[in-house]
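Below is one structure, written out as structure tokens; comments come after it.
Here the complex is missing one protein chain, while the rest keep their positions.
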Amino acid sequence: MGRQNGKKIWSIMALGAMMAILLLPVATSLNALASGGGEAPPAPAVKAEGDKKDEAKVEKGRDVYYKTEGIVAGAPAPKTTDGTKDYPRYNFESRVLLWFANQQHLYYGSFVLAVPIFCMIIEFMGVVTKDKAMAKKYDQLAYDFIKISLTAYSLTAILGGILIFTFLTLYPAFFGYLSSIFRPVMHIYALMFVAESGTLYIYYYGWDKMKEGLLKWIHLSMSVILNVIGTVLMMLANSWIGFMMSPAGVDEQGRFLGNIWHVIHTALWNPLNVHRILGNMAFGGGVVAAYAAYRFLSAKTDEERAHYDWMGYIAMALAVAFLIPLPFAGYWLMREVYAYRQQMGITLMGGLLAWLFIIQATMIGILFLSTNYYLWQALGRMRGAEKYQRYIKYLVFVLVVGFLVFITPHTMVMTPAELKAMGGQQHPVLGNYGVMSAKNGGINVIITTTVLSFVWYMRGNKEPMVPWKKFGNIFMGTFFGLAYVNIIWLAIYGYYIPANVRVGLSVPQVATTLSCLFFMTALNGVMLKGAKQMGPIEWGKISARSQYAIIMLATAFTWMMGLMGYIRSSVRLFWHVNEIMRDNSPWAYTHTVGFAANMISFNVLFFWVSILFVFWLGTLGAKKAPVEAKAHAPGRVPEPAHGH
Amino acid sequence: MKELLVSALGMGWGVLAVLAGLLVYHFTKGNRDGAFKVFIGMLATLMIFMAIANYKNNFFAESRLLPVSLVLITATTFMMALYFSNVSALLKIGGFMFLVAAALSGYGNWLPQVEGGFPPKEEKLQFDSMTSQQLADEGEKIIFGGIGQSSVQGAIGKGQCPLCHGFQKGFLSERAPNLFGLPERAEKERLTDPNYHKGEPQKRAYADKEACPGCGTATTVQEYIAESHACPNCYVAAGFGVKGTNDKESPMPKIHKPPISLSLPELAAVDTWLYVREGKEPPSYEDIIKSYEKFILEADRPKQQDDKAAGPTQLLADGTEPVDQIFAKAQCVVCHTIPGIPGATGTQGPKLEEGTNAPNRIHDSAYKGTAKTTPDYIMESIVSPSSYVVKGFPDNLMPKIFGQKLSAGALKKIVDYLSQVKAGAPPPKIS
Partner (left out) sequence: MIVTNPLFWFALLAIGVVLLFVGKKMDLLNNTAYAAVVSVVIVVAYFHIVDHYLMEMQGLDYWYLFRK
């Protein structure tokens, strides 16, 4: 026991030391922030000399956002002119090249940041699960996840290099300005990146060595550290785009005022962080699910099929779990945008970019439809779920009606001339009074139906045994039925009451949906306690079509991410840095919706073709060791860490 | 189609030639299966190159045919997936993704296409070094919101002058004098008007005697214009005073004061336009500035701002202000009497007791609008004033721009307030 304790203390100390080293950059940067923010400190002697000379003209500037005064510590934002000096170019639109480089880096980066979070969750589940076989299964799954992300990790780094190279080549003045503003934290960024790589490799290669007892816990804590570093990295990267959209910490001419925290902590930084973390997770889940779908479809044996069916299910569940809070984070971001600049919000929701939000609404609908479709197909792998099959057609009907209502724009499609005259597809001011209540009804019907599908899926192969099951079933039916009634009633009611009351109706509508989500899944859980199993879930006995639903989900999610990123970026219109540095390149206009859609498609397909290629390479490696592949089949409890 | 084929062959002939070689090789070996696969491969290659050619032709073009490429690729991959079973899953998944992307792209292209125009040219406005024509153009922008907008009814810029003044001969101008022919009129009528009391400000009978203590009166045309901008109450053209003051007070705000706050250089631009558009030689920039310096004390001169949000998108009120300020900023008070709003004593338009009036108007047989409730009626009256014109008041007097110039929040506040105003009842609280 004493020996055990000694080991424990050593491990904890080692872990502490590791953490301290890894967090050192943050600590040092905080220090620098406290002392008024790392103006590159010149040697004291030189500074003193400088002071003497400049004492008379220490220039002060006022922060454009925080309104504090600070000593000017940087050059003003360069005024660019159209020409090859500020905007060197190939015989192609520079902006599109940068768009491409940025988007690819972002896709891979998101994936690489998201997967360790899943690993953490799944590894933790494996550690706490009492069922030994299940624990092994989870552990293997987490290992599989990190294996996928490791290949993508190096690709992310390469793409990051390409991004910087593209940026530097095509927009030297802009890049120069941004990097001069962020100079005080650049070294932290680099150090964090090194720390991330180090931790990731230790985490991956240490998996085998650290699989028992306390060492496993340390391994698990390492995944926490890995994620902390990853998140800080992402937040630093976000500070760049936050600064570009809602600059702070500089004066009106864009001169740095010495406080780097202001530059980082801009108006939109935190909403962006939260939105991106959630988005990354949903995206990462989608990619892993697609990987599982690929392996499922190309599987040769039943064991393989079973394993990848299960993997896809878990990844998909994680993706959807993070998809649900995403709109709320989006709402917060949007509200902050409106608070920061009303005009920016109007451009987004009611002006130039409004059609893109119509596309987004469609995408949300598609995501939910595919989720439902997957759940229905998943009923097929359970014995006893047949009783629900015949009701599915009604759900389809409800979903389709809800979807159609949801995507109907509340203004007519107009000719470009009419559009121009109106300055957007909606009246710039009255558009806000458009009847949203019907649309809200549509989307809430869709989500409620998804909840219903999920409840059916949960009880697919089970028969409740509680004495009050009859009442439970009737109550559940009544609750769902009246929830639909309430949602639709509120949607119709909205037409009869004035706009200022109507806007409030969406809240009880959402509350109705959430009531279904929480109460009904909880009630279902209680009812299924000690339920009779009609048969085990037969993993792998799912139709191939279900896997296409997963792929649809993953593709649609990737597309939506590209779309929202485009919207976020293009809302700056003709500014490099909003209201500080103008875009004077020949590409300062906003593209048409169609061009954007084509570009997004191209980016999405490039990402998927490249990552499918990576997956395929992975299977080539596995084929060389068919014996091992067999040993990996679930049920046989695989030994981890042979495949690399 | 033919062109597409030609350009596809132009790009892909090399690969196709290699494949053809392979085909011949398989034939000579008698390997029928292999030959067939190569043939499929050739077909697929051709289709892929057609897709690429289509992409290339349409990348920047207006035509919306780009998604066709994606569908072509989808068809290709599915065809290949049929015959190349070892990578079939990969091809099918890839193909399916292309199909999804094609659908989404197609959807994006099917929607109405709006391209955001180029940004307004950035120029640090250096009013003092402009030619008088440039200066006049800037003036037109300030008054009407854009060059060439002066002949458009309802065009309005940050100066907001056309809210009350007409500028073209024959344009409606009941709230304030039509400014057509102003330079001439100033010299021949205004300065010589006995009520103007040129040189003897103490004798004036108006609400203000002088723009500032000791400023005196105007002696030249330009000084007259400057004085009118800086001190509307120093002289009121007969018939244009605030109703009930016997033309002693003007409804016009001091232009250099908030909410309009034009700077001196901007005023110079405005004035220059007034001369130039009538073909008259304007005074020099310096002279105009001097004329304003005579009437506006140094401390009262607004600094020239960077007109970031200037132009037609600028809002008069964003809805964060209390409702009385919204009424003031939107200049409603100039023409309407609104119970409970200080300064709202205008008589050009009806008294706004909409809690009482609106229900009656909606049921008026002459009412052609679509509103069914009081708030809807008020909103309609603000956004499209001509839907219903109250008897005894002229149509087209009220500007039709408030729908664009007020934020949704501001409109809502106005509607909320006005719908609570009832005849004979105490006015509602200002919020």
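Think of it as A and B in the order they're written, each chain with its own count starting at 1.
As a working rule, a residue touches a chain if its C-beta (ideal position, glycine included) is under 8 Å from a C-beta of that chain, and two chains touch if they have at least 3 such contacts.
None of the values given here were measured: they were computed from a predicted structure.
K.L.:
The chain left out here touches which displayed chains?
P.N.:
Looking at the entire complex, the absent chain's contacts are A.
K.L.:
Which is it among A:Ile188, A:Ala483 or A:Ile551 that touches the chain not included here?
P.N.:
A:Ala483
K.L.:
Of the listed residues A:Lys209, A:Arg335 or A:Lys470, which contacts the missing chain in the full complex?
P.N.:
For the chain that is not drawn, the touching residue is A:Lys470.
K.L.:
If the hidden chain were put back, which of A:Leu505, A:Ala597 or A:Leu612 would touch it?
P.N.:
Of all options in A:Leu505, A:Ala597 or A:Leu612, contact with the hidden chain holds for A:Leu505.
K.L.:
Using the document's contact rule, name the residues of chain A that touch the chain not shown here.
P.N.:
So the residues of chain A touching the unseen chain are 468, 470-471, 474-475, 477-479, 482-483, 486, 490, 493, 496-498, 500-501, 504-505, 507-508, 511-512, 515.
Here is the rule we go by: only the chains that are shown with their structure count from here on.
K.L.:
Between chain A and chain B, what's the gap in Å when you average each chain's C-alpha atoms?
P.N.:
Taking the average C-alpha coordinate of chain A and of chain B, the gap between them is 36 Å.
K.L.:
Applying the document's contact rule, which stretches of chain A touch chain B when the two form their complex?
P.N.:
93, 252, 290, 293-294, 297-298, 342-343, 352, 355, 358-359, 362-363, 413-416, 419-420, 423-425, 427-430, 432-433, 498-500, 548, 551-552, 555-556, 559, 570, 573-574, 579, 582-584, 588-598, 600-601, 604-605, 608-609, 612, 616
K.L.:
Hey, which residues of chain B end up touching chain A in the complex?
P.N.:
Touch list, chain B to chain A: 59-60, 64, 66-67, 70, 87-90, 92-94, 96-98, 100-102, 104-105, 107-109, 111-119, 122, 306, 308-309, 313, 315, 318, 373, 375-376, 383, 403-404, 406-408, 411-412, 416.
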